[in-house]
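A single protein chain has been omitted; all remaining protein chains appear in their positions.
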Amino acid sequence: MTTKQSMHIDPYEKNWIRLSIGLLVMFAAAVAVAGFALGIQVPTSEQRVDPKTVAEVGPWANPGLRELSPGKYEAYVLAQTWQFMPREMTVPAGSEITFYITSKDVQHGFKLQDTNLNVQIVPGQVSKLTITIDEPGEYTYICTEYCGLAHAAMFGKLIVE
Amino acid sequence: MKRFLLYGFYTLLIVVVGGAFAFKVFQPVQVLPRIRLAPGFALIDQAGERLTNEDLRGQFTLYNFGYTRCGSACDLSNQSMREMQDKLDELALGDIPVTLVTISFDPEYDTPERLQAYAESVGADPARWRFATIADPSLLKYVIGGGFETYYEAQDDGSFAFDPAFVLVDGWGIIRGEYRYQTMASDAERIMRHLEVLADEAINSKGSASVAYEAAHYFLCYAP
Amino acid sequence: MLENYELSPGEKKFIGWHLVFGILALSIGSLFGPLQAFEHAGLDLYPYLQPLFKSYYQGLTLHGVLNALVFTTFFITGFLTLTVTYGLTRPLRYPKLNAVGFWMMVVGLVTTAVPLLMDEASVLYTFYPPMQAHWSFYLGLTLVVVGSWVEGWGFYYTYYAWRQENKGVRTPFISFSSLITMVMWQIATLGIAAEILTMLLPWSLGWIDGADPQLARTYFWFTGHPLVYFWLLPAYISWYGMLPKQAGGKLFSDSLARLAFWLFLLLSVPLGFHHQFVDPGVPAGWKFLHAILTYSVFLPSMLTAFTVVASLEYAGRQRGGKGLLGWIRALPWDDPSVTAQLLAAILFVFGGIGGLTNASYNVNLVIHNTAWVPGHFHLTVASAVTMSFMGISYWLIPYLTGKKLWKPKWAVIQSWIWFVGMIIFSNAMHVVGLLGAPRRTPLGLAPYIPEEWNGHLLRVGIGGAIMFVGMYLYVFIVAKTAFAKHAEPATVEIPVAEAMHDPQETPDWLDRWVPWLIGTVALILVAYGPQLIDQIANISLTSPGFKVW
Partner (left out) sequence: MAGHKDSEHEEFHPKGTIVVLLIFVLTLIILWGSVYVILLSRGVTV
């Protein structure tokens, strides 16, 4: 070829690219700080269970909130069409709660309103996440994934006293 | 020359990325996750001897939790412990000893004598499987509930509601496996496989080979 | 050379059929939009539709599948047929191959529509197992996708033939970008193909007892996010390659436009885990990796923003616009096609901001599975994409039919109506999502609605109603144009923007496929390979199917 080949980039555009990259790096840093320094994390992979038997044996046969030691709780939650088991839990303010959530039928979602607890519930998988709630009040947990006709009616309450 | 360097750089890049990729896919090394530190404790065992977490350093320890008046609720858990106790010799663990510890959460009733009798009734080999507890119930709650994160609670009729969980701890006192509920494989099978994986790491991760094990942790090459 | 080229009547007809099916799907799918919006506002009309339509979810599934999957795929394959052939100034190499692809898509559409209309597949457009639709639903979707592949192969043959005739010439931009779009689509849809063919189809036919819902999600989102780019890139083709000309200017930077498209090919696929940030079966490290990769695909969109706005500024100044921002007023706002695309771009700004929020790893926890998400994608697929396609069809349909657009003034008004409705609707959805309202939920029936949501839900209904008017005004204008008996004949020139610099001067590596394809495959292998292999090796087909609607 005889024509001159060059990557012509307008100086204004060059600066725009720099600015864009800088902006994205800044956002990524903010996210990493929140995630890895402050400990606001997303769920990671847990154990796998058999959705056909999970509601019959083991902790989800008798789902609910249990005190491990003072101020430390675990909550086994079973999602099914179209309710959460249990429907209501009560903990003292300042408690650390570890949720173990699974489904015995279709996919569901679990979102504890006004907190960062928000997970997908996939049959065969256990969604595990730990939170600490300091503020007393009634926190609703709702199903956030379409799970059938009465999906809108699927919710429960966590009472923090 | 510049071109040569560039190709060298590309080759290196391909080797590194390809190597990392192959490592993750073929998983020549598998490990268990380092979950968190196991709690410290000082228990009294069935022979009336002190058993502390420090005594169990340098060996693998498998904990489960129960009580002697348990009845059939503990059968499954005890059977699994018994099965593992009997098969320990068949596992490739090098010279690393394994201790099974059952911690009772019923100290009021479970005196060393009763633990001794219970141990005999479930076929425990005293050299391998120890039964122990702490007299102070609130301390016990912090160890089992707070530290091992395993639930138990006294009921009105004197029995206990509890989770038949297992916890696997390595020689540094780090929890490497928690078996809280029935997963796709049976607990005993998984735990024995995991013991071998732990032993493999403890024996082989020395010198330059330790890089491979650290990589396995980094790439989450966890044994299923 | 472009000015003299004219598509054959057969080709025009062929493209026209794509639009007919696409817009037909859109006009049926959009019927359900206001029903959902009204439901949120407290007015449930579904009981009155019995027994024709059984439930909110049947409506929602039809809305999603017909609008987001069917309308887009038909419109895009049709539009790309035009940009490939017109850009290359040569007819399709094997028109029969493309025809086969098209009719496969039509058969697929019908096969999908039947179970949808019979309420046998109310599984929404993500069809997550173990919710189980009738097998014909999965088969139909497969046919639509494979049909689009076949049309893509037709494009490749055409390109290859052109390349033989034109060695050393830069591929004309609109064809170049169309081909990249199609290649990206074909790589991306491998995920959904694997999901349906190896799992859902045999499972819905009863050949295997269970599905693995987690693996299915991973397969689905392998396709699911690049799917968004498959919708978006044709709009970008128009924004880069056509809109500057329509506005009276030139493409500001041809080489950066090409680079942006290569980056879209490279980065569109390996980031699907950002839809699975809250999934229990994916390790957090992989989620973070995909968050970073999603950030990097934001970069070509930033490039696009600059190049497109600069091209428009140039156009505005050519038209006499003065001052820092006076050029905006000087743009041809009386041209319905331009107006639609400009408004689409404005809405897309907010879609982009929301999208970046969604992609931000833990920030996603705040809005995952809330009404924010449909609020967001109505700004992307239902604004940036749909409005651009509306704008395109305002010149494309006159071009194909030879009839003048019916009342261009009304077409301008139509764009503004949609724009206003969308602002009200999407803003309300974002806000109510931040407050915690779940997506995919008939909120009028939910027993847990706090008082503070109600005002926003009312706005959802109002916005939906305005958009409804906008949508059917569009359908009306388009139908009026296409089926007019005594229309004025139109002589439409396909708008193809010149670049400020001769494309022949752009570097050679911007016109070479092999290195970019290798890079794309390598990046996908790194970002997806290990997790996919993990999940496939540990597959547990334990979930039987459920029909829960």
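Note that the chains are named A, B and C in the order they appear, and that numbering of residues resets to 1 at the start of each chain.
The criterion applied here is as follows: contacts are C-beta pairs under 8 Å (C-beta built on N, C-alpha and C of every residue); 3 or more make two chains touch, one makes a residue touch a chain.
Since this is a predicted model, take the numbers as computed values, not measurements.
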Displayed chains contacted by the hidden chain, counting the whole assembly: A, C
Residue, one of C:N98, C:T112, C:Q246 or C:N362, that touches the chain absent here: C:N362
Chain not shown: contacting residue from C:W286, C:W327 or C:F468: C:W327
Hidden partner chain, touching residue among C:L197, C:I353 or C:I518: C:I353
Footprint left on chain C by the chain that the document does not show: 252, 305-306, 309-310, 313-314, 316-317, 323-325, 327-328, 349-350, 352-354, 356-357, 360, 362-363, 365-367, 434, 500-502, 505
Touch residues of chain A, complete complex, unshown partner: 3-4, 10, 12-13, 16, 19, 23, 27, 30, 34, 38-42, 114-117, 129-134
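As a convention for this text, only the chains that are shown with their structure count from here on.
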Contact-richer chain pair [A-C vs B-C]: A-C
Inter-centroid spacing, chain C versus chain A (mean Cα positions, whole Å): 28
Interface hub residues of chain A, defined as touching at least two other chains: 48, 50, 126
Chain C, residues touching no fewer than two other chains: 283, 285, 538, 540
Parts of chain A lying in touch with chain B, wherever the complex brings them together: 47-50, 53-54, 57-60, 66-70, 72, 74, 98, 100, 126
List of chain B residues in touch with chain A within their complex: 141-142, 145-146, 149-151, 153, 163, 180-184
List of chain C residues in touch with chain A within their complex: 55, 57, 124, 128, 130-131, 168, 212-214, 217, 252-253, 255-256, 276-285, 287-288, 291-292, 295-296, 298-299, 302-303, 306-307, 310, 356, 360-366, 368-370, 436, 438-443, 445-448, 501-502, 504-508, 510, 538, 540, 542-544, 546, 548-549
